[in-house]
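Inspection log for the structure reproduced underneath, given as structure tokens.
Note that this complex is displayed minus one protein chain, with the remaining chains in position.
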Amino acid sequence: MQITCRIILLIVAILSSAVASAQTQSLRHIIDDSLRSTQGELSVNSAPLVDDYGFVRRVYLDLTGRIPSTAQLIEFVNDQHADKRELLVDKLLASPEYARTMQYAFDVMFMERLPKKHISPEAFQKYLKDAFATNKPYDALVKEMLSADGANPEQRPASRFLLDREIKREETVRAIGRVFLGRDLQCAQCHDHPNVDDYLQQHYFGVAAFLQRSYLFTDPKSKVVSIGDKVEGDVKFTSVFTGEESQTQPRILDLSEIKDPDAEEEPYEVKPDSKNRGVPKYTRRLQLAPAMISSENSAFRQNIVNRIWAMYMGQGFVEPLDMFHEENAPTHPELLTSIADDFMAHKYDVKYLVKELVLTKTYQLESEVVQVGDAGRVLYLNASIKPLSPEQFAWSLMQAVGVVDQTRRTALEAAKQENADFDESSLSGQTLLEEKIHTALKPKVNLIVKVFAASNAASRFDASANHALYLLNGPEVAEWLSMGKELLLDSLLKTDNDKEMIEQSYLACYSRLPSAEELKLASEFISQHGASREEVLRELVRTLLCSAEFRFNK
Amino acid sequence: MRQDEGKESTSQSESQAGEQDGQQVQQPAKPDPAKASEVKKFSHAEALTNCRLDPTGKYVFAGAEDFGVYRWDLETGEKVIYRGVHDSWVRRIDFSVDGKQILTSGWDGRIVVWDVEPESLKTVELPVEKDTDETTANSGEKSDGETKPEIERVVDSPVRVIEAHRGFSRWVHAGPRGKYIATCGNDKIVKLWDARRWKLKKEFVGHGRHPYAVMIHPDGESLVSEDLMGEIFIWNAKTGQRTRELKSVMTGFDNKFQADMGGARDMAFNADGSLLGCAGITNVVNSFAGQQDPIICIVDWQSKEITSHLRTKSNAAGIAWGVHFHPEGYVVGAMGNQNGKGTVEFWSLADEVEEPAEAKPMSEGCEDGASDDSADDKTEEKKPRDIKPFHVVEVDKAVRGLDFTADGRRFVIACSDGSLRIYDM
Partner (left out) sequence: MTKRRNSGCNALEHHVTRRHFMGTGAMAGAMAGFGSLLTPAMAGEMKSKQKQILQVYLQGGVSQFESWDCKPGTKYGGPFRPISTSVPGMQICELLPYTAQKMHLLSVVRSINLETDDHTVGRLFMEKGRKNGDYPFVGAVASKYLTAADNPLPGYVHITTRGIVDQTAGFLGSKHEMMRLEGVKPPTNLERPKDLKPELAVRAESLRQQLNKQFGGKRSRALIDSYDTSFEQAQQLMARADLFEKQDEKELDRYGKHWFGRRCLLARTLLEQGVTCVKVTHHGYDTHAENFNFHVEQLDEFDKTFATLLGDIEERGMLDNVLVVIYSEFGRTPKVNHKYGRDHWGKSFSIALGGCGIQPGGVVGATNADGTEVSDREVDGAHLFHTYMQAVGIDSQSNHSLDGRAVPIGDPVAAPIKELLA
């Protein structure tokens, strides 16, 4: 009882100080303090901070989408700066790989690997990458995506969210609810949600009403499909249980309805007909983005903070990510609110938020589970292990076996040939190089993503025998573990010192050195009879790549 | 009924309406879909499955989700029950060419022939409580035809019972010249019967999946049937040979549930047989929840090509349950929507293609529907035109059957709430 009171007092204290002195206390400290206070006395059991090897691996995976190269690893470990972690984070956030990995993550979040309908996924991905490279505020990004009608070529990529769902009500309203509001309103289309008391039909149809008057328009000449709008069409719905009929104007959840302005005599800028895309003077669809990103709509910022938090911390405050509701309350409601409000106060600056998150102590804890007697599971006493996304896994695999480094060498040569003054240390040089590497390896990435993507796009981890079979027997891994291609195996076999070989393998795959025990185990493995050195070494590396330590961001 | 407008309506000529106006002199005012309004409503305790007006326009017959067939007198509202023979639902009714008999096809495999006006009716007293609340549950003002039976008037002696199909009899059609009757059922066989003695004349075998409907062409020379896979087969009535196969978009494979749904839910020829209409579904998204588009496909009989796809105004998910060629040349369809409501929609085949906006997802549906190998070049170069209705009558319940009087001034619809509604226009 006493403890509870103290915790509450602490929370209150922290919250008020957070509000009062948001300028003075950085977000990373607010987060750490808040979590420590909810852990109460148990916080002394907190796991230690992860060592440099662990940190560099973790942060490379999270911010660049792949494990570090051995050279990058060693460089960081040998760095003597006291604030080297922050320096590394700044460096990675400025790199083109950061924009790429955010592109992957948000593409899956927004589009859930939907196939192409009208907009090429590549164009949308480029749009996302540019947005993260320039650190476009998240609210501005969403505003563009929810407003673009596809008619203007420049904004066309942004329209994929709506156009490639063909603004079909079932798909689009569900996606808007899940992706932007953290609420899966699907079941609420026929009746108030059977399991979730606060998902109401009016929520579903309130969102539907924004899009009710929109339609797909095919330009008769160019055959280009875009979104047209009309001035009539209202949303009515009938509960299958009660038979009651209701109506709603556009609205977001429980915020107020957005009423149409008084009708004008000529309501259209362009009248809809077979040759012209309808453009009303007042378009309901265009009210969606402002209503969504409005400060009144706390669901919007809490959802994205929950999702970004989960990307780095391995679990959301609300899980599943799309099940915000009263009976599935956030684990840390005050903290979620204060991060979300801070994010808004910082104008939805994604890099700011990411930097603060990865520089919390919470993020930097060891992932080994802390036992605290019978207290049950206490959140954030240790870091969570995070399954690599299919893209992270593909790039890490290629990094470990040397394919990425080899491709980089080739790309650099090509760049220098194209331009004698090529400067690989400049941002533009790095961007060009990254683009070249990405283009070269994209087919392989796609292949691996196809194998490892979960059957349910919303699920973050799926393990099936097919994954294991691919790693054990698949043609790519076999090729990458062969000799004579200037890949990992060639460099390992340059020495005949077992210890050195094993250490190099561990650095390449696990981004760390083996313990004495591990060294012994691996030595035994490679010294067995009946197989050549090349064969056993190949199996050693393959086994490291097949192990759980490689599959997870620990 | 035997007017020539139907023929004109096949023409692509856009001046058709004008020419028609010039020729038609016998009637002071034409039926006007815009003026269609409900004038009467009858009720039944169970959902109705279909309905037909007898050729004189005196009676309306309906099947229901019980084992009975019901006849209402349009004037008096008297309700007569035909029962005791079918032990499954009747989902299709037709009339003998002389109009004196009705033919009912049931999911019990039977075709039953009854008199439209039997010599005697049985009177059965009802136990008091049964069904009374539901039969009276309809809106006050228009319920003048409502019967509140404490007694039932029953027909239980049919003229003839034919065990027509192993598996359900899905369809019966009395050929226009009175000689033959066509049926089809879940034995996947289309059958042609001698209308007088009900002798089996010919069997037409070849549907890979259940045929849902079959019609005899007005010339009596050929039959047309459509199955679950949207395959429309045209058969030579004499030789039994299949002379043509059309692959329609009226089917879809539901990927999530791994099953096919499709087929004709109604079929009709226009008066001179130059056009065939097939009502059903397309663009299957999730048929298990009723999510697919209603569609009526129009087949030009001369070229044997699907020339038009009639789409509903709202594009609401559902099924087209009825199609009828109106003597004025337009097509009328009846929809039961996923949301429990319905419409009766009117299309002019002369209309220009509207709203290409909607054309895009539809045309993708075509690709879904047609299997790769049979999507021949012809459909590539000549895609059916999408046509939107020029008028829609909204109905607050799903509509499952539609029929018109011969003069085209009155139509009747059967609804999922057990109501039968009569409209004049």
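By written order: A and B. Residues from 1 in each chain.
By our rule, contacts are C-beta pairs under 8 Å (C-beta built on N, C-alpha and C of every residue); 3 or more make two chains touch, one makes a residue touch a chain.
What you are looking at is a predicted structure, and each value in this text was computed from that prediction instead of being measured.
Of the chains on view, those touched by the hidden chain across the whole complex are A, B.
When the missing chain is restored to the complex, the residue among B:254, B:305 or B:424 that touches it is B:254. In the complete complex, the residue from B:225, B:287 or B:405 that touches the missing chain is B:287. Among the residues B:59, B:72 or B:107, only B:107 touches the chain that is left out of the figure. For the chain missing from the display, the contacting residue among A:152, A:328, A:464 or A:497 is A:464, taking the whole complex into account.
Residues 46-47, 65, 67, 87-89, 107-108, 168, 186, 210, 228, 254, 256-261, 287-290, 319, 336, 338, 340, 397-398, 416-417 are the ones on subunit B that touch the missing chain. Even with one chain removed from view, subunit A keeps its contact list with that chain: residues 194-195, 197, 367-369, 371, 374, 376-377, 384-385, 387, 455-456, 459, 461-470, 472-474, 478, 518, 521, 525, 528, 530-531, 535-536, 539-540, 542-544, 546-549, 551-552, 554.
Everything that follows uses one rule, which is that only the chains that are shown with their structure count from here on.
Between the CA-based centres of subunit A and subunit B the separation comes to 53 Å, rounded to the whole angstrom.
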